[in-house]
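After the structure tokens below, expect a handful of questions from me.
Only one protein chain is missing from this complex, and each of the others stays in its spot.
Labels run A and B following the written order; every chain starts at residue 1.
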Amino acid sequence: MTSESTLFSNRWLPVLLVSPFMLLIVLFFYVPIFQAFYWSFFLEQPFGGGSMFVGFDNFARVLSDREFWQAGWRTIIFMVTASSLAVLIPLILAVAADRKIRLSLPARNVLVWPKGVAGASIGVVFAFVFNPFVGLLAPLNKAFPGIWAPGIDGTDAFITLIAAHVWSGIPFNFVILLAGLQSIPRTMHQAAAMDGAGPWRRIFDVQLPLIMPQLFLTLVLEFTESITSAFALIDTITHGGPGGATTLLVYKIYKDGFSGYDLSGASTQTAILMVFVILLTAAQFVFLGRRINYER
Amino acid sequence: MIENARSLNIAASLILLIGMLYILGPLYLTLATASQSYEFLLRNGLAWYPGDQFLNNAVRIFTETRIPIQMLNSLAVAFSLAIATCILSFLSAYAIVYFRIRWAGVAFALILATIMLPVDIRVITTYQVASNVFSPVNALLDVSGLNGLIAQVFGAPVQLELSVLNTHFGLIAPLAAHGTGTFLFRQFFRTLPGDLFKAARMDGAGPVRFMFDILLPLSRTSFAALFVLTFLSGWTQYLWPLVASSTPDMQTAVVGLARLLPDSDGEVPDFPMIMAGAVIVSLVPLLMIALLQRYLVQGLVLSEK
Partner (left out) sequence: MNAIDTAIRAAAASITVKGLTKAYDPQTVVIPPMDVELKAGEFTVVLGPSGCGKSTLLQMIAGLERVSGGKILIGTREVQDLEPKHRGCAMVFQNYALYPHMTVFENMAYSLKVAGMAKAERAERVAAVAKMLGLADYLHRKPGQLSGGQRQRVAIGRAIVREPGVLLFDEPLSNLDAQLRHDMRVELADLHRRIGATTVFVTHDQVEAMTLADRILILNKGRIEQFDTPKAIYHHPASVFVAKFIGAPPMNILPVTGDGSALRLADGQVVAHAPLTGAFQLGIRPEDIVVDGKADGHAVKAALRFREDLGSHSVLAADLGGSIVRIATPFGADIADRLELLLNFPTSRLHLFDAATGRAIPGAQ
């Protein structure tokens, strides 16, 4: 990089260059975040009835609500299962595609396609493919009635969501992990081979340790992604049901805010969710990020 | 290398095969069902093989639904989002990397933080802001007491009001407030040799000339990568377009497609037509991936380094 004092020294030009973007970010990112916290301390009357400061009342109300805790708990379960699968499966695929085999090239092409299919679109498709009456498992249902019933059984609905989420998440994670694998120098493989490590063993002793930075990154991003991308899937596949079994926090916030007109409650839950995401990201960087720092 | 990795290669081939099946299976079933009739679906359920009704179903999508106009909305949103992101990200990254400014680190951190909390999380209050983009100005006037002063002098306080809901700008702006592009350009600039910058300065190039003559032509592939990435992201957005547009004619195609599914369980929906819709809605982004895959992969890799 250029050393500090060789850079352009104009004072106002950089301000001019950054300000349009900064204005946009402040208005549509920082103001909404600030408002979420602000409204969580006020009670907003619907239909413009004014607002009043209520201290921590909103938090007390939200935190004593059983549905909130259920939605939060489901969010965590979804986050842990969906995002670990959404990293693990692309990881296995990337290790396979990194080998010089005939299927590697077509696979690299095909596995990127889901990037072009919207979450809601694949939700519509999965709603059909996993439809208990006409879908993929309909014949099974005929033989054993009730074995696959995402409309009734919450677990089945949950599995459908996870399958759709992993499908959507393959491109990004696959590309990142494959790029990581391919940046491992060939000599590293050769050195390990000279040390007597076979190809299976090298996966665990050389490849996985060396793509830890990429693995860490995909996991961090996937956690946030799983919390947010779930909305489109829920809204198209399960509508939060059956019986609220797939109502994750993002979906509950949307319902409370836009169908229930409970601005204060939705804002409070948004604030809690944001704090959770920020803490989670920070924790990942503190506990995981510090240990993974290879200079190559 | 001379080495027997047959078992591993066989396993790898199998894994890739299963992976491709997982991706292509639903897509194939979508296509197959889209080319069957509703009656066929009711009789046989899932279609394992394509029929001859695709054109018929597609025509119904174009005549009976709002998806055609919604596709135009999607195109406008995705395209403007991609262009806006490219320009804003390039300019901000340029300022942060090539100028001696003390606030560069702070600005970059403020921009980068947007990646952590996507619009889906902050949708409630983003909606509030979009319903009156001047609300922060009003609030500032109120809090600072200026409004009280104005009310005394002019008889009424200032209450500006402008809603961007149900406009294309409103659909795009909160999505454009995202830092990935700035990050991508910054990473790219840092891979350029520092001597290139020095050489340009020795040749007499100032900030504007350096940007247009050197940096812009060199950033071509980064632009392409970011454009593809943002275009796809704009096309596939769901929650924000859902809440920011209140009439079917302002909705995007993905939202429109999801609206085709009936809300309640009960009778079997007209899946062949809906699947034809899914195919049509996904055609543009899939075509883009087929043609510009190189840039997409590059964009994904660049956006994480």
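Keep in mind that, in the parts below, a residue touches a chain if its C-beta (ideal position, glycine included) is under 8 Å from a C-beta of that chain, and two chains touch if they have at least 3 such contacts.
Just so we're clear, the structure is a prediction, and the values are computed from it rather than from any experiment.
Chemist: Among the options A:6, A:51 or A:284, which residue touches the chain absent from this view?
Modeler: A:6
Chemist: Of B:25, B:105, B:148 or B:193, which residue touches the hidden chain?
Modeler: Checking each option in B:25, B:105, B:148 or B:193, the one touching the absent chain turns out to be B:193.
Chemist: Considering the complete complex, identify which of B:39, B:64 or B:213 is in touch with the unshown chain.
Modeler: Missing-chain contact among the listed residues: B:213.
Chemist: Given the full complex, what residues of chain B touch the hidden partner chain?
Modeler: So the residues of chain B touching the missing chain come out as 193, 195-196, 198-205, 209, 213-214, 217-218.
Chemist: For chain A, which residues reach the chain that was dropped from this view?
Modeler: Residues of chain A in contact with the hidden chain: 3, 5-6.
The rule we apply is simple: only the chains that are shown with their structure count from here on.
Chemist: Any idea which chain B residues touch chain A in the complex?
Modeler: Per the touch definition, chain B meets chain A at residues 1, 3, 5, 7-9, 11-13, 15-17, 19-20, 22-24, 26-27, 29-30, 33, 41-42, 45-46, 88-89, 91-92, 94-96, 98-101, 104, 107, 110-111, 113-114, 116-130, 133, 135-136, 173-174, 176-177, 179, 182, 190, 194, 197-198, 201, 206-207, 210, 232, 235-239, 242-243, 254-255, 257-258, 260-261, 263, 265, 268, 271, 274-275, 277-278, 281-282, 285-286, 288-289, 293, 296-297, 300-301, 304.
Chemist: Spell out the part of chain A that touches chain B in their complex, as residue ranges.
Modeler: Its residues touching chain B are 1-10, 13-15, 17-18, 20-22, 24-25, 27-33, 35-36, 39, 89, 92-93, 95-97, 99, 101-104, 106-107, 109-129, 131, 133-136, 138-139, 151, 167, 170-172, 175-176, 179, 189-190, 193, 198-200, 214, 217, 221, 224, 227-229, 231-232, 235-236, 239, 250, 253-254, 257-258, 263, 266-267, 270, 273-274, 277-278, 281.
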